[in-house]
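Note that this complex is displayed minus one protein chain, with the remaining chains in position.
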Amino acid sequence: MNAPPSSPAARAATQPDRSLGKPLTGWRLRLYTIIFEADTVAGRRFDQALLLLIVLSVVMVIIDSVPTLPTSVSRVFDVAEWGFTALFTLEYVLRLLCVQKPLVYARSFFGVIDLLSILPTWLALLVPELHVFIDVRVLRLLRMFRVLKLTGYVAEYTQLGLALKASRRKILVFLSFVLMVALIMATVMYVVEGPANGFTSIPTAMYWAVTTMTTVGFGDITPKTDLGRLVSSVMMLLGWGILAVPTGIVTTEMANLRGRPPTPTTRTCQNCLTEGHSPAARYCLHCGSALPEYLRD
Amino acid sequence: MNAPPSSPAARAATQPDRSLGKPLTGWRLRLYTIIFEADTVAGRRFDQALLLLIVLSVVMVIIDSVPTLPTSVSRVFDVAEWGFTALFTLEYVLRLLCVQKPLVYARSFFGVIDLLSILPTWLALLVPELHVFIDVRVLRLLRMFRVLKLTGYVAEYTQLGLALKASRRKILVFLSFVLMVALIMATVMYVVEGPANGFTSIPTAMYWAVTTMTTVGFGDITPKTDLGRLVSSVMMLLGWGILAVPTGIVTTEMANLRGRPPTPTTRTCQNCLTEGHSPAARYCLHCGSALPEYLRD
Amino acid sequence: MNAPPSSPAARAATQPDRSLGKPLTGWRLRLYTIIFEADTVAGRRFDQALLLLIVLSVVMVIIDSVPTLPTSVSRVFDVAEWGFTALFTLEYVLRLLCVQKPLVYARSFFGVIDLLSILPTWLALLVPELHVFIDVRVLRLLRMFRVLKLTGYVAEYTQLGLALKASRRKILVFLSFVLMVALIMATVMYVVEGPANGFTSIPTAMYWAVTTMTTVGFGDITPKTDLGRLVSSVMMLLGWGILAVPTGIVTTEMANLRGRPPTPTTRTCQNCLTEGHSPAARYCLHCGSALPEYLRD
Partner (left out) sequence: MNAPPSSPAARAATQPDRSLGKPLTGWRLRLYTIIFEADTVAGRRFDQALLLLIVLSVVMVIIDSVPTLPTSVSRVFDVAEWGFTALFTLEYVLRLLCVQKPLVYARSFFGVIDLLSILPTWLALLVPELHVFIDVRVLRLLRMFRVLKLTGYVAEYTQLGLALKASRRKILVFLSFVLMVALIMATVMYVVEGPANGFTSIPTAMYWAVTTMTTVGFGDITPKTDLGRLVSSVMMLLGWGILAVPTGIVTTEMANLRGRPPTPTTRTCQNCLTEGHSPAARYCLHCGSALPEYLRD
């Protein structure tokens, strides 16, 4: 990926050289605006239709997993499955066609997910082993992540993302602390209760410790001895105290984020696929290549 | 429903034409003030009595569901049930009588609920099938929502409603995000654990995922394999982090709402049933028709 | 109880008439200072010794409930039980002796609890039925509440109390809302799942609903049908959202309470047992009678 120039001025200067060609024209420009941007009427409609198709396809996978489903419905689903796969494959090919550098798209996060979401059905043709098919079909659900792209508008998602990013280091430090406490607690319980009472190994005891500290408390493994119950009582009170911390982090970050106006757009550079250019922008803020004209439809 | 005029001035100008008749007079005005308003002494007493009746009737339905209840008590309850239904039917008819446009009331939220709360008992006369009866009786509990109307005064309810309304979009975005994570987790667990360990289908796995992420953790379905336990440990920690977000949202909104003085009233327009007019108001702020005189009793 | 005068001035004026006698003198004043006040050295020591005795006595009751306890230990505990009861009875009599109006003390909150904490053991002498004895012994644990009196100093307890009192109305409104939601959810689940799946009555379903909404999730009653699981999934997400509200209330109140310096004392009026007089005060701020001299020991 091209390194961004050090300043907007430098970027504007170097941009004619860096651009690998003029912006696309004719039907490719038109298609590009529809598929990759969502600020125009046509682009919005395309994204809404795509979202609907993804949700339908995912719902079908969910229902298809129910064992009591009649065979006739299952057969209808198999046909619909092929329809969805055909549509998504067409969409993938069109995406490759209308960008200037197809390889950049193919290697981008959503490019890989778009490919992965159609691959399992096609592969099942060549290798018709049932079990593998079911295992890989799961990856199709990752297609849902593409939905997140659409929600770039929604100010709240951006806010959430910012809050999580701002607390990234805090969260990591906190998680390592929680895991340390969980490990010590798990070892204590493993010694106190032992394999006879369900704590068969330290990993199993850690699963129990996490279950307890997060206050989930499945109850599949529980202390049986009086000492074990005392230790886990202490642990539950401790666990609640410790897990009040992420709530504190998130609340503090949210209170801080209030007022910052997020201004996301979906105008995308054809060269490096960077999003978020303002309607008035003429050049990509990341790679400096000329942006295609902004069509309001 | 009439579209509200664009400004208070415009509203005042158009109001003589829009009003479908003079405000009610005599016993109908008096009744109207008692039934629909709660700022007067009589209105307050009526609402308190109604509230008591609703609670009594609901408590009776609750106790009636206990299978070990003696038959004699059951019979007393059947009689009381008819008494309550008669009273609530009378109230419904009076409400229809004392408003200017009975159809607007009948189609309003509380009008529908008022009707639904008396319908099941009457319908059971014509169609005396026991099972249907029990199924429909549940709707009577919706009558409880009418209580919320009374609490329009209570500043805290208004605060709560404002906080929830202010965060509406945030909550929707958050919920869709949670469902996405739950779906992916459910699919992973469905593949890892499989039907043999209780994860019989993706919907079942999603139920388990929601149970786990909200830290409810019933324990009717639990991971049995080591990999499944690892995945669900990660999920629990993730789930807690994610669900710290609504706490953050609510806390932030509550901190923001402090100090805003809510000023709710129950003075209701006879024409369009809009509530909350100030004691000094002479015309409805929604449809512009003249308000009945404000009687302090 | 005497109604407090309307203002400090009025209180000071009426005070000679209201006082039912001079402050106690000699050993009774000395005893009074030790037993009822905790700002002096002797008073603090007395309270610490009493606290220790209460904790010891409670711990003994706890251990005594373990069924695997050897008979010899049980017998030692029975003797110790009589020792504690004798001491607490002596303390109760002394408290009655050294206040001006023993009846006011006897009818005060802690007076009643002090009596209840010694009554069960004495009553068991007359009515030696085992089951009743065990049932009543529980009341002795209420004696623990007396500990709260001692912690009047601890600024944090006062803060907690203030925060809870400030949110009292908010909490009541919130609780009634939660119960309403729980009732509707319980009824829906009672209809959807039915007695066959453990939801034997609406009260049982409400117990389940509270278990689920508070994210406790025992798992003794769980939905078995797909519809029931869908409904309870919605309920869990809803429940979490709803129960984020008290966290928000408490956090907001706590943030507000920061900085307010609480100034509790234990100097007690001999006449009406009101606490919290400043060391410089000469008359009770509640009933206006003269306070006994403040001895620093």
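First chain written, first letter: the chains are A, B and C, and each begins at residue 1.
Heads up, the rule we're going with is that contacts are C-beta pairs under 8 Å (C-beta built on N, C-alpha and C of every residue); 3 or more make two chains touch, one makes a residue touch a chain.
What you see is a predicted model; the values in this text were computed from it and never measured.
Partners of the chain left out, restricted to shown chains and counted across the full complex, are A, B, C. Interface note for the absent chain: among C:Leu53, C:Ala80 or C:Val250, the touching residue is C:Val250.
The chain that is not drawn here is touched, among residues A:Leu52, A:Leu69 or A:Ala244, by A:Ala244. In the full complex, the hidden chain is touched by subunit A at residues 169-170, 173-174, 177, 180, 183-184, 187-188, 190-191, 195, 200-203, 206, 212, 215-219, 222-223, 226, 229-230, 232-233, 236-237, 239-241, 244-245, 247-249, 251-252, 255-256. Mapped onto subunit B, the footprint of the missing chain covers residues 215-219, 247, 251. Against the chain not shown here, subunit C presents residues 58, 61-63, 65-67, 134-135, 138, 141-142, 144-145, 147, 151, 154, 156-157, 159-160, 171, 175, 178, 203-204, 206-207, 210-211, 214-220, 243, 246-247, 249-251, 253-255, 258.
Just so it is clear, only the chains that are shown with their structure count from here on.
Remark: the per-chain Cα centre closest to the mean position of all protein Cα atoms belongs to B. Distance from the subunit B centre to the subunit C centre is 36 Å, each centre being the mean of its Cα atoms. Note on chain placement: the centre of subunit A and the centre of subunit C lie 50 Å apart, centres being C-alpha means. Shown for subunit C are the residues that touch two or more other chains, namely 215-219, 247, 251.
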